[in-house]
Every structure is written in structure tokens, then in C-alpha cells.
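A short worksheet on the structure shown next.
In this view, the complex is presented without one of its protein chains, the others remaining in place.
For reference, chains read A and B in written order, and residue numbers begin at 1 within each chain.
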Amino acid sequence: MAEKEKMTIVVFNGSLDHAMAAFILATTGASMGMQVSMYFTFWGLNIVKKNEGPLPGKGWMRKMLNLINRGGSRRLKLSKFNMFGLGTGMMKKLMKETNMPSIDDFITMAHQMGVKMIACTTTCGVMGLPKEAFRSEVESMAGAAYFLNEARQSKISLFI
Amino acid sequence: MAEKEKMTIVVFNGSLDHAMAAFILATTGASMGMQVSMYFTFWGLNIVKKNEGPLPGKGWMRKMLNLINRGGSRRLKLSKFNMFGLGTGMMKKLMKETNMPSIDDFITMAHQMGVKMIACTTTCGVMGLPKEAFRSEVESMAGAAYFLNEARQSKISLFI
Partner (left out) sequence: MAEKEKMTIVVFNGSLDHAMAAFILATTGASMGMQVSMYFTFWGLNIVKKNEGPLPGKGWMRKMLNLINRGGSRRLKLSKFNMFGLGTGMMKKLMKETNMPSIDDFITMAHQMGVKMIACTTTCGVMGLPKEAFRSEVESMAGAAYFLNEARQSKISLFI
């Protein structure tokens, strides 16, 4: 059997709009028969953090950072026109009205379609995020070398 | 005749600086003999919206969104140091002084050089943007599958 074509996406930004772009591309790629990897790093980690649960991190600085930078699919904001939540709320309404999946739905769909979701060990180290801070769909944690190795075998590599 | 090398650019951000970067790369690529596609999505759609004309969108939420997120090549702002227009105005002056084309000029040039400009159907659906909201240089609307199909045949794919 021929190897599947690969696509690798670094998800660096953690806004609602960046998350949507990343998951639309990932699930479309998977539906076209590609093997897709999503590598979540920096603010992008927020997208796949658990929505509930205790604040992770040792020491007050990490606790504070992880409080301000809370994350979770339902807390994502638009990168523009958030307007204290008003713009984000409107966008979510419009997405629903046009039958766009929510980020929660997208994560489930992507997982079911075989999209690999990986959290960046380096950022997790700095921010004090253990594996348990992430949803079960995040299958593993890996460093930059893992990403680059996937990317160099990929037809498409994007930094979102 | 040999096939042309391809380059595909997702234009996700809609600031003046991102627009400049995208068009400098697109027109340079075309001048080097590459077949370039620009796929405008999310805020990037603002770059190729008409500067004039009625506000598109059905329902008050879309009308309001398209008012706040007005777009059009002459309304783009710097992603940093906009400073209520002062920074953006200064940058435009400096661009003119160094004979840098305006975004309007870049769109015309790119079109004449055979750069394909496509608007993302998915975002247009959510935001309520019909084909008529865009300048004539935007030759069609297409979904993520179209972009990925172009990208996997491309030597260079970028997400800007």
C-alpha cells in the first residue's frame, strides 16, 4: 500500500480564529486521505487544554501564568474584535447558525479521523504543564525534533 | 512544456504589514516564473474586499460584523504601532517615498502577472460575504480542499 501523503501543522496561536483555521485544514486534509499531525505549542496549547480541572504548575509564577492564560476550547477568544467577549460571542453564534462545528466538535472529529495531536514538551516545561493538563485526544508530548522530522516528510507544513 | 513550479499562500491576517508581505512574495514568485495562488481567509479577506459599496450580510449581527470589520485595501492598518492611524499613515508615507507599490497597485500587478486570488467559501459563509463583496481581481471562491490540493502540488506553501 502506498504511504499516505503527510501534512504537519504547528499551532502556535491560541485564538478562536486560529483554532478554526487549523482544524478546518486538518480535518479537510484527513478527509482527502492525508495523514495529518497537529503540533500544539505556546499559546496554541490553550486550544487543547482541559476546560475543567485544577490549575497546573508549580510555584506561584506558573500558577498565576496558567490562571491568566487559562485556555480550554470554550475559553478561546477572537484575535481581533473580541470587544470584551461581544465579538467572540457573535462569531460563535454565526458559526452555529452556519452549522460550523465548535472547537470541541472539531477536536473530537479530528481525533476520530486519525489526526495526531501532539503537545510541545519545551513550552510545557517552561509553563509547567503536565500531560494531565490536556484533553485525552492529545496522544503524546514531543519536542521540536519530532515536529521537524514529521515536517520534512510532509507535502504541506504550515505554521499557524 | 514543463509544468510551472507552484507557490500557495494562505492569507489569514488582514493587516497592512501582512498584506505587504503576502504581495511582495506573490509578485516576486510570479516574476521568477512560479504559478502563485493566494487563498484569502478570515481577516485576510479584508485585503481584497471592495473599498466602496454597501455593507454585505443578512441580519443585524452580520451587518454589524461587516461594519466593524469593514476592510478594503485602503483601510488596512498596521498590526503593531497603528497608534490611532498615525503609525499606519507614517508607514504609508515611507512606502511611497521608497517607491513601494500600494496594496491597490500590488493587487493589480499580481492579477496582471497571473497570480490567482481566491476567497475562502467557509469564512464567507460565516461572515455573510457574497462574491460581490470582493474586487474583480478575485477570480473565484473555493473551500479548504481546493487550497490543500494546490498546496500539495506546491514547492512552497505559507500561512501568513
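Criterion: contacts are C-beta pairs under 8 Å (C-beta built on N, C-alpha and C of every residue); 3 or more make two chains touch, one makes a residue touch a chain.
Model, not experiment: these values are computed from the prediction.
Only one residue in the set A:51, A:98, A:112 or A:149 touches the chain that does not appear here, and it is A:149. Although one chain is not displayed, chain B still touches it through residues 5, 7, 17-18, 20-21, 24-25, 28-29, 31-32, 34, 79-81, 87, 90-91, 93-95, 98, 100, 155-160. Taking the whole complex into account, chain A touches the unshown chain at residues 10, 12, 41-43, 61-62, 64-65, 68-69, 122, 125-128, 143-145, 147-149, 151-152, 154, 157-159.
Heads up, the rule we're going with is that only the chains that are shown with their structure count from here on.
For the pair chain A and chain B, the distance between C-alpha centroids works out to 25 Å.
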